Each structure stands twice: as C-alpha cells, then as structure tokens.
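Working notes, beginning with the structure itself.
Coming up: subunit A.
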Amino acid sequence: MSAPAGQDQGGAPLLDVHGLTVEYATGRGNLRAVDGASFAIAPGRALGIVGESGSGKSTVAMTLLDLLGPEAGMSAERFTFEGEDLLDPVAARRKALRGHRIAMVFQDPGSALNPAIQVGRQIAEPLIRHRGMTQTQAAARVQELLAEVGIPRPADVAAAYPHQLSGGMKQRALIATALGCEPRLMVLDEPTTALDVTIEAQILDLLEQLRGKHDLSILFVSHNLGVIERVCDDVCVLYAGRVVEQGAAAQVFAAPAHPYTRGLLGSLPRPSAQRLSRLTPIPGRLPDLTRAPAGCIFAERCEHAEAGCGKPQEPRALADGRTVRCWKAEAIAAGAPPTQAMAEAPPDAGPAAAGAPGTTDAGALIAVDAVGKTFRLGGMLAGLRFDFSGGFPLRTDPPKVRAVDGVSLRVRPGEVVGLVGESGCGKSTLGRLILRLIEPSDGRIAIDGHDVTGASVAALRPVRRLAQMVFQNPDSSLNPRQTIGQIVRRPLELFGIARGAEAQAKVVELLGMVRLAPEYAQRYPHQLSGGEKQRVSIARALATSPKFIVLDEATSALDVSVQAAILNLLADLRDRLGVAYLLISHDLSVIAHLADRVAVMYRGAVVEEGPSAQVLAPPYHPYTEALLSAVPVVGLKDRAAQRVRLKGALIGGGAVRGCRFADRCPRRIGPICDTETPPVVEPAPGHRIACHLPLEALRAVPPVFGAAAPHA
Partner candidate 1 sequence: MSHKISRPGFPLSGAIGRRTLLGGAAALGAAATLPMPYLSAARAQGAGRPLRIAVGSNLSTLDPARATNGEQYIYCQLVYNGLTKMSHDLKVEPDLAERWQANNDLTSWTFFLRRGVKFHNGREVEAEDVVATFRRILDPATGAAPRTNYLMIKEMVAVDKYTVRFDLSMPYGGFADIMIDRQVKITPRDQVASLATAPIGTGPFKFKSYTPGDRLVLEKNPDYFVPGEALLDGVELRIIPEMTVRLNALQAGDVDFVWDAPPEAVERLRANNRLKVNSIATASWDGLILNNAIPPFNDVRVRRALHLAVGKADIVQAVLFGQGEPTHSPIPPSHPYFDRSIPVTRSDPAAARRLLQQAGMGNGVRAPLVVPVGRPVRERLGVSIAQIARAAGFNFEIQRVPFGRYSAEVSGKAPAYVDGYFARPTLDTATYQFYHSTGSWNERLWHYKSERCDRVLDEARRTADDAKLKDLYGQFQRIVAEDVPSYLAYSVSFIEAHTTALKNFRSHPMRWIELRGVSLG
Partner candidate 2 sequence: MIGYLIQRLLTVAGILVVMSLLVFGITQVMPGSVAHMILGEFATNDQIAALEQTLGLNDPWHVQYWRWASGFLVGDFGQSLTMQRPIAPLILDALGRSAALAGLSFGFVAVIGLWLGILGAVKAGRFTDHALAIGQYFFIAVPEFFWCIVLIMLFATTLGWLPATGYAPMSDGFWRWLSHMVLPVGTLVTGLIAHVSRLTRSAMLEVLQSTYVSAARAKGLPERTVLWRHALPNALLPAITVLAVDVGILFGGIVVVEVVFAYPGLGRMIVYAIENKDLPLMQAGVLIVTAIYTMANLVADLLYAWANPRIRYGRSVA
C-alpha cells in the first residue's frame, strides 16, 4: 500500500486516516456506507473528496468530528491527527478536537445556524468555550472575524438573527465561526451547493484567501468536480463508500485512471462546448451497499469491465503517486482525455440552425410579449395578515413582488431556448406563465398563434396539448399513488388521443422513446431511480405529441452521471421529434450544452439574449460575464483568479428604476445606471444586450473561456 497522497508534500500528515469503515445496522443487514477509506492531509494542503449521492463522502466528513449518531458503527486501522491517536478511546478524543482544532462548515447555511440565537453569539460560543474568552472579548473578536470573512457591517450582522441574512452571508458567518479558534483543519461539507453560482464564487475566493493567510488545511467535500478542482490540491474520488482513485487534483482531472472518474468527467456538460456534442453518461445505478459485490464494485457499470474485474480491487499505487482501485488503471489513464465525442450530426440539425433568429412573429411557436407578473403576498385579508417574509407585519396594502417584468421572448419550432439566471430571477415564473399555470398580470402570450393570455379553460385545452412541461424534482413530479402506466396514459385519455389497448400500446411506445422497458408501466414512482423518474416525466410530457416543452430545471436534482443521460435523451428527442424546448436552468453549462439561443434573466427581466455562441462570447452583458466567470469549470482552473466578481446578492422585490443590475454591476458607469432604463444594443442580429455601456466597451472585454474552448 502506498502512502496516501499529500505525504509527498513533506512532513508528517496533519490528519492520517487508514482503513476507515462506517457501518449502519439495518433490517437487511449491515449497510457499509464507507468501506476501508484511507487518506491523509498534509499541513496547509486541501484534500477534496468527490463523489455522487450515496458515495459516502459526507459520512467521511461527519466521522472526523464524531458527528454520526450512535447507530453508526465506525472503525479504522489508523486515525491520527497531529500525530495523536484518535482511535482509543475514539469518541472522547475526537470530540475534544471539535470546533477547536478541527472545525466544520455544513452544506446548508440556512439550517446550520440556530434560528433562535443571534449570529454573533453563535460565532462567539467556541471562542468562549475553547479560548476562555469573556463575553466582551468574544464579541470584539466576532466582529474581527466577520470583517475578515468579508462581511461589510459586522456589528449589525453579529446582532442579527440568521433569518435576516442572505445565504451567502450565513455561509460567511459559518466560516467565521469555524475560523474562530484558529483550527488546523477545516472540514467543509458541500459548503457552496446551496448557493447561487455568483455567491459560490465569492465563497470560494474567500476560502482561497483564508487558507493562505491562516495556513489552513482543508478537507473539502463536494459533488462538483469544478469546485473541487478550483479549491483542492489533492482529490479523493469516492464511489459506493470506497476510494476508487486519489492523487493530485491536476493529475486526476487531466488523466483519470479509474473508469468511474473518467465517467464522471465525461458526463460533465461544459459551457464552452458546442451544441450537438454528446455526453458520455455512466449507465446503471449504485450497488446495494448491504450486499456489495465480491469483485470490483464498479464493474457492472464499467465500460472497461472484463474477466479480471471479478476479483476484489484493492487500492494500487501508480507510478505518478496516485492510488487507484483498478487493475487496468495505467491503460485507462493513458487513454484519450474524457471529452465529449461529437455526435453524428443528424440529417436535419433542426430549424434553429437555419436562418437568423429574430423577433418576428412569423413562424414563432411561442410568442411572449412584454409579459409581467406581480404577486400579491398574503390573502384577501392581507391587511390583517402577518407576513412571514419580514418587514412591518401589519399590511393594509398587500405587499407586491414583481417577479417578471415585461419580458418578450420567441421560441420557434424545434428551437431550444435556454433561460438562465440565479434563483429568484423569475425564470421559473416565466415558464409557468407561458403554460398559463400562473395568470400573467400584463402582456400577451401566444402559443402556435393562439393568444392564450385571456383564454378560458375550455379554449386553453387544445393549446395545452401543444405545450407541456417537465419539472425539476423527480420525487414530486409523479403522483406517488399512480403507476407509471397510469401517469403516462392520463394525458392520452384526457385529450382523447387514445383509449384502451391503443393507449396501452402508446404508453409502451412513449416509454420506449425515453428508453424505459415496457414493464415499467406496472411500477410505482418510488420503485424508480431519480433518472428513471425524470424519463417518465418526459414521456408524460411527450404523450400529447407537443410542439413545445418547458424544461424547468429538469436535470438540476440529478447526479452528474444521470444528468448526462437525460441531456442526451433530450437532445435526441429534439432531433427526432422536432420539439422546441424552453430550457430553464441556473446551470450555464447545461444551457450551453443544449440551447440554440440563450436568454439571461436578472430580477424579472431578460438582460441579454441571443444565439448561444454569441452569448457565451464577448460582447457580454456585465451580468452574463459575471455568471460565466463564476461557473467553476473543470480544466479552467487558472481562469478563476482574474475574473469579475459580483458584490452582494440578488435582491428581489418591487419596481426597478434604471438598470436592474446597477447595484451589483462590476462595470457600473455612474448615476445613469440608477436612473435610466438601459437601452438595448444589438451587436449582431438577434443578439441583444440591455446595458448603458457603449458597445465598443462591451466588445473590448476578453472572453471568459479564453480564445478557444478548453477541450475543443
């Protein structure tokens, strides 16, 4: 067994774990969540633990601080921190380190802060406990810490309750808490997953800066390969509780030696990639961890599997210092880098490719004109209602939120329009407005030439056939009380498309379209995996042979390997059926991968719109530029440091004067941004940017992804 990565950086490792195993007793036997994991972190180094859901990566993090419940059984061959053996007696020693020499930052800042205690007090607690500070000393130190993590008004924030802070602020406060006692090791469990991409970038910058300043060692747990690459020196790839590959991040990402690592990288959509490229998803699903296979745990999903994989795979050191659990590692590492293979271009690449996209109604399948939606908060008696969202609670005039503010958009037949923006920008509302799930407050929407804005329920029915929707959450988008067959069949019956045996046959056909076997018709949603559920959602949407489907974050809840398969499926369906999509996502990579045209939304309005290639290259709207800069992309690590960063966070709410992006804009010109509605400039036909900056200035911005796409 080779020395784990990190030791070659010299000196004794800060943390050295060998053969870590965590088991849960279940009704069906022991579930081995972590199986013989070994890793080490040298002082000042950052180790990333990456894996998909169910890989056991968070369990590893929790084990370090002994935060697993009593029902978890933990054992290890070696477990030392700063040379101190933590195994005997296990719990007491590790508990003593908590918050003091090892600190932890949790995934969801919203739930990791106690809602009943002021933020400052929560940060002060470990200071008082471990540093023996008085209340006053601690309070002063809290302010320093808050300032250090980049919080502008530390005193106010210290006195605030968690709900009064934005997600990014909360995560900064949690980092400040972790930093308080000057720990040697900081464990971060998906610290940016719950945050928007621009905030994520801020937090990652902050971590980078703090790490250098405090000589911190970091254990960083994430599912996001891009984030891991940005933050970590070393990486540890976890699959089904086992470390399948570990080594220096640069090596692992450049030339993955384990088929799983390779599969992960191949599944990643990249903002820089071309439309029509194909992802390489990993087939199959995670094995049952209560009865793990005798041989290689990845064998049944592995494209390189062959006879020799029936043996148990032990970690094996490669010549470059990596450790891999695969006997074919060298051969795999030597293979071509896992970029996307270009799909054979279908005969007709879709109408979107032809002709310049325009705003003319001619041929537009979906025509959205100056549509707006104002939500009233509270009910009919809102004046007598308490409004939990804050502010002065007694409202005689119900508070309003302008979620969508005069958006115009065209989707042409067979075209994929990507709608991107951060949470709260109104993109989902817009999707629902188009399908009339929400009544628009103003503006006009036409589907296939039918004005649906004021249409009655009856008049809407034929249009409903044309336009369907696929939702984000596979767990909630299927009625758990109906079989898959019933779910897919229902629209057929509702629109009188097919009945009886005919419908039965049609269901099988639809399931086939989304690559599900006919026997799935008998199953219930809870028997399906997330990816399968999402396929069923798509099949249901396809049942009425729609011309247009709204995909509302349809892949966001899926693991990257599953997402890749769904994205491929969507691309195929578009090509085969000529369906148009409105692809709503916060993930620029997904949008870039699939969309013909992209609309970037900010605070209820589209700030930039145009063909994908043009939106992803200068001239950018400053917000688009910031978004692109923020996205962590594997293989573009160096880009990060020099890129624009947004201040603060998106604030939703009332009417806007001037440019809606003015308060966060890194390229703000002056007062004009606050007072005047920005003009729309059109650097190329069909590419529109709403900004006060002169077009020349916008053109002068260097491309975020460099001159050429990284893998192209």
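Per the selection procedure, all candidates are chains of the complex that A comes from, given by their letters.
Assume contacts are C-beta pairs under 8 Å (C-beta built on N, C-alpha and C of every residue); 3 or more make two chains touch, one makes a residue touch a chain; residues count from 1.
Being a predicted model, the structure only gives us computed values, none of them experimental.
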item	value
Interface partner of subunit A in the complex, by touch - 1 or 2	2
In the complex, subunit A residues that touch candidate 2	62, 65, 67, 95-100, 103-104, 106-108, 111-118, 125-126, 129-130, 151-153, 156-157, 159-166, 169, 174, 177, 384-386, 388-394
